[in-house]
Structure formats: C-alpha cells, structure tokens
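Heads up, one of the protein chains got dropped from this complex, but the rest are sitting where they should.
Chain lettering (A, B and C) follows the sequence in which the chains are written, and residue indices restart at 1 in each chain.
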C-alpha cells in the first residue's frame, strides 16, 4: 500500500538503465562541507537494491529462501572515481546498468549525477552468498531477471 | 529540474503534518536482522529536513546567510520510544508536526510508521546556531513559515 | 590475540562506571562543521557494547544462544540532551553506568565528555529480544554480571 502511494520511490528503468533520485541530507555530509565519500558508497547500494527490486528480485525474498536456500548479495569488488562534490539539499541520481553476468557474478556499471554532471563513476561486482557466507551460483530465475532488465 | 522529475521526493504536508516515505536499505539494518536504532535517528532528520524544505526553509539557504548570518539547525533534545522493528526492503513513513515554537526553539512531534503501525515515536527540539555554534533567535521569516505549515 | 595487543580498546570500568575513548573522524561530522547528532547515538551504543563486553556479556555469545536461545539487545527508549558540540580529530569519552535493572529491562545513564565538559547526556533503556524480536527475560547470569559491574 505504502509503495503504491509513492510510485517513484524505487526509481525507474529506462533503456536498460535504472535511475534512482537521492536527496543529500545532513547525515551524508562531512565537516569539509560536501558529501562524505563513504555516503556515495551507500547511495550506490541503494541504486543496486532498487534496480534488483524493479527486476523482481528482493533482498527479503532471497533471505527467506525464495530460491531454495537463504541467500544475500555481497559486494566483492568496488572501484570508484570521484570527480565532483555534492552538497546538502541537492538531488543526485544514481544510474545502474548490468555490465556482465557470469554463473556466480554480477558486474554493474554505476554512476552518480547531478543534472548533466557526473560526480562519481563506479564498477561493482556482486555475488550471492548462502547463510554461511559461501559463494552461491546465481539461481536461473535471478539470471533471467537481470537479462530481461538489460533489454528493457 | 531533477526535483520536478521526482515530484514526491520531499514527501508532502497534509493537515499540518509532513509525511516522508523512506525505504529500508542494507545500510539501515544490523546483524540482529532489523533496522538499527540509530538509523531511525537519521530517518527522523530526513523527515525534519524535508518538512522545512516544503515550508520554504532550506539548510543550504540558511548556511549561505539568507537570513543575515550563517545559520544551521542543531538538535538540542531527542526522546525516542521504539515499539516495533522494521526490516530490509520495507517502506516506512516519517510523520513530522510542529508541537511548539518559541523565540529560539522549535519543538517537533515525529513518528515512524509502517502502514497503520507505529514503530517509533519521538519528541525533538531543534534550535538555530550561528557560524560559531552559538544559539540564534529564529528569524521572523522562519517563524512565519513554521506557523503557516502548521495550518496547512 | 589482537585484543591483547590493544589493551584499552574496550575502555575500562572505574567505580561502577565504564569509560570508552572515541576519536572523531570524518564520518562523524556534518557540513555544519561539528559532529552530527546521530553520530553521538552510535558513540553511546559503542559505550554500551564495551561496557557489557567488560562485564563478560558479548553480543556474539548472546546471538549464538549462550543463554539458551538466540538473544540480542534492543533499544526501547533513548532520551538525549545535547549541550556542546564536538569537532573533527577530538577525543571524547563515553561514560556508561547502570541506573536500574528489572526482570526485562536495563536502564543506563550515559554521557559524552570532552575533558571536563559534558557534551551529551543520555538515558537509555535496553531489553533483550529473541530471534523473533519478542521481549525476553534477562537471563540470571546476565543480571548478575550487571549487578557485579555496578559494584566495581
């Protein structure tokens, strides 16, 4: 119900790319006056979470064992380039796109923008791990949803 | 521009109460499986920020000296009751309402809900401080906007 | 091993009061130039965690079911007064003391200081919850350790 009341809360997918708007709050800034670099890492995770949400893959469903066993996404690699700062009260957009899919690994290309300007560019590799934190193969249903999203 | 593209990003005011939807992400949870209590403190601040944003008072404008000197909101008191947990992927709503306004102090009543259930109730007092962190009187324009918002 | 190498990492208990030093880093500050109010909420939780650690009660042991079932501490009430700001690079101390103990509830009195100055004062009530987030009675061993700590 709540989600219907706020239709764009999870952003949207356009041309295979997911776009999520994020407001900069107090919590995201540091004493230097701009957004703390670690806050962008959180912003990117929100973008990935809402991307997979719109693909029909939810953290909650994975954790409940929807695909056979308890699974959770874990980040394996993260490479970030910071090119311009963001400030309190601004709205930035996180863009997320599938870059490559293997049997166990999802590579995503992400970026953070303010209007036309790129603030951060990121390459991220995520995997699924089971309840004991061991690498799991991507369930076929999860793979298909990523592939379908890339074609949207 | 970005803000127009995402009309409800700052929530809305209904009957003097501001409502902001917030998605629970990885960053908000802890190993106990539910939302970390400190994350609700951040959620409440987002609610207050967007409430004053819709009232026409921005952190950025205050910091740039829009009202004469460099000003920033600071929290003086915070009292929280936690009654029910929230979980990953859920959408909660932060509700914010003016409780009392003095020459230097804004008292707000806030709560966090999931559908009809109250998860957290909070009483918060905020003040404005100048560039040296000294208490400042609320500018008349700021007071008027709070009073107008309470009547909406 | 690592813990032996850094003897004071969990602070110390003196006269029934636990003292934990905390350094202010970038992540703890916001664009207003001082420590974000929500960071103090995290600092207080670190103080409580190390207090119970030195009392011989560990989050990890509780979660593994050391006392019969899977248990975790959860915060029920939190009341904070913020009286002075802290800044980047400063060292503050979190002081934690048992205020009251009932069958299900631990009330703690906490504060954050910089040298002789009090920055934040807090009253905190915590409870234990089981794996389904239901209130659990404090195991006798947990009660005894809190009582012993109060007499140190």
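The rule is simple: a residue touches a chain if its C-beta (ideal position, glycine included) is under 8 Å from a C-beta of that chain, and two chains touch if they have at least 3 such contacts.
Since this is a predicted model, take the numbers as computed values, not measurements.
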{"item": "Candidates A:81, A:117 or A:147 - the one touching the absent chain", "value": "A:81"}
{"item": "Touch with the omitted chain, as defined above, among C:67, C:97, C:114 or C:145", "value": "C:114"}
{"item": "Residue among C:91, C:104, C:135 or C:148 touching the omitted chain", "value": "C:91"}
{"item": "Hidden partner interface residues of subunit B, rising order", "value": "26-27, 29-34, 36, 38, 87-88"}
{"item": "Subunit C residues touching the omitted chain (full complex)", "value": "1-3, 5-10, 21, 23, 25-27, 42, 45-46, 49-50, 53, 58-60, 63, 87-89, 91-93, 114-115"}
{"item": "Where the unshown chain meets subunit A, residue by residue", "value": "31-34, 37-38, 41-42, 45, 59, 63, 72, 74-82, 85, 129, 133"}
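By our rule, only the chains that are shown with their structure count from here on.
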{"item": "Superposing rotation of subunit B relative to subunit C, computed on C-alpha atoms, to nearest 5°", "value": "180"}
{"item": "Distance from the mean Cα position of subunit C to that of subunit B, given in whole angstrom", "value": "26"}
{"item": "Contacts with 2+ other chains: residues of subunit C", "value": "31-34, 38"}
